[in-house]
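All protein chains but one are shown in place.
Here the chain labels run A, B and C in written order, and each chain numbers its own residues starting at 1.
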């Protein structure tokens, strides 16, 4: 544990904003994307002007940037309860339609936060049992629908917990959001792909090695032949 | 058969318009009503100015009278494919929403035509096997949804077929639309209620007797203690 | 995202033989006449066509039947109401001769199966059709003392729909009862092709009034408004 904490200090990585930028680079033009609460929300700062349509699960397509003070409208918010704006071509619909759309496979990508991701791509993100409620009681919100409905689930999170524990694990200890759905994990330290043959380390933060990443990752990482520094 | 035809000639009853009027009188103010194809459509002529909202299953509430020539809009039709008009407070919605509404129990009454009605209230109206298609192939349209969804199903039809056969029968020979749904049958000759204890003859056309009606009705009719002439 | 096509023939050009295609519209309201004609010119074969009717208002579909493009029809009101008129219809003749297979659903079930498909649901239980021939081959199950039939979701390959107004991102606004099947068919199909009478730039349509969110529409093409007088011969 002492050793791990020492190691954690050594592993300085990307800021939350740069994790978001790396994910923005991953998104393709001409796609529909949903951004979850937390780091995922920051992705919107990096796609302005790009041909990417954001969906807000409350019931909106083509959500614009956060509203400035004079623009705030209590009837125009995203699912993180932030006041937002309209982009040309936006439209509104019911929450029921929004989730029909999500389950129906219309989201090309969903970017979600996570407490843990397993090497099979299980996502645990909705319930922190440390809060002391029974295991089946917690803030599910739209996370389970997004996790099963999106064509590509990208997880945005810090690589380890505040106490230095790996969040990429062999098996999720926290209640899961969905089984075998995560395709890509972007953390402050690395970009890791989830494949049928296990996790593949594709990119590392500047100054870090594959061994550094492995030391804070529970399952064994396969190293991509073209392993490189995180592309920003 | 010769005798029956003689009898049929004798039993002159209400016109289609007056069957519709009798049904209009049955409808309560403050209700939502769907009118099927045929005689039921004529009911709309008798409720102008009353507090009854008509639903068109194509996706409209508060459908107005048939459009006059100058008002015709190809995008504003009822389910009988007739051009109609708007009444104040009308609204449009999808066909899917329309049937959600119908199955959801929001129609206080549906007035439907029928080929046969059984003494249990089974309705047969969608498929005339004489047309020569297999039994499961025919114009179902919205009839099955309306028959199971409406709070009160009222049948509007002639009492006998063009060849003089009873259309109120012990058991439907034609493919049924729904089981045990008809509450009231209004024909050119009589008004008959379908109850748990069988059919109850409530009203007869002017000049006719209960015996006349029984002679063209297959199941046994219970005669209402207050049997009267059809109220128009 | 500019989903506008200038050529209606190009908009349908990739529809392969054997495709399942849902077609919107109810008689004169919302029928995508020009897209149906383009499909006839395109000549894809062995098609499964899901449409309200092969009867009145859909005369343009006759051409698909006459050209032998239709293998199977899924409808809720397949035929002309009039037996006499029906006897003259190419579709009814093809059904009687066994050239076209027909499946009929109650109208509410017909569109709810598509809604379920678009909404990512596998199936639902409906009370409609219990005790009738519509229950043949279907699971019947009791909930709270009432019987229901299990109906499976349907996800067609293509949808051909029509709307009064559309923008280049695929958002559609329908006129009055022409809305009918359009929103749910657009959501159900993997590729939705919409003809619109007025194509505008994104931002010109009222976002609170859009009936079909653009995400459901992959191609949009402007067409002339054809004028019909709704009367049944």
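The criterion applied here is as follows: a residue touches a chain if its C-beta (ideal position, glycine included) is under 8 Å from a C-beta of that chain, and two chains touch if they have at least 3 such contacts.
Bear in mind the structure is a predicted one, so any value in this text is a computation, not a measurement.
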Using the touch definition from the header, name the shown chains in contact with the chain that isn't displayed. A, B, C
Which residue from B:27, B:90 or B:157 sits in contact with the chain not drawn here? B:90
Touching the hidden chain in the full complex, which residues of chain C are there? Just list them. 112, 116, 119-127, 141, 143-144, 146, 148, 152, 173-176, 179, 206-209, 211
Take the complete complex as the reference. Which residues in chain A touch the chain that isn't displayed? 37, 56-60, 72-79, 81-83, 92-96, 99-100, 102-103, 122, 128, 131-133, 135-145, 148-149, 175-179
List every residue of chain B that touches the chain not included in the displayed model. 30, 32, 51, 53, 55, 61-62, 86, 88-93, 97, 99-106, 149
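In this section, only the chains that are shown with their structure count from here on.
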Max Cα-centre separation from chain A goes to chain B
Can you figure out the chain closest to the middle, judged by Cα centres? C
Most contacted chain pair (by C-beta pair count): B-C
Where chain A and chain B are represented by their mean Cα positions, the distance between them in whole Å: 58
Cα centroid separation between chain A and chain C, in whole Å? 37
I'd like the Å distance between the centres of chain B and chain C, where a centre is the mean of that chain's Cα atoms. 29
Identify all positions of chain A at which a residue touches two or more other chains, and write them in rising order. none
Mind pulling the residue numbers of chain C that touch at least two other chains? 115
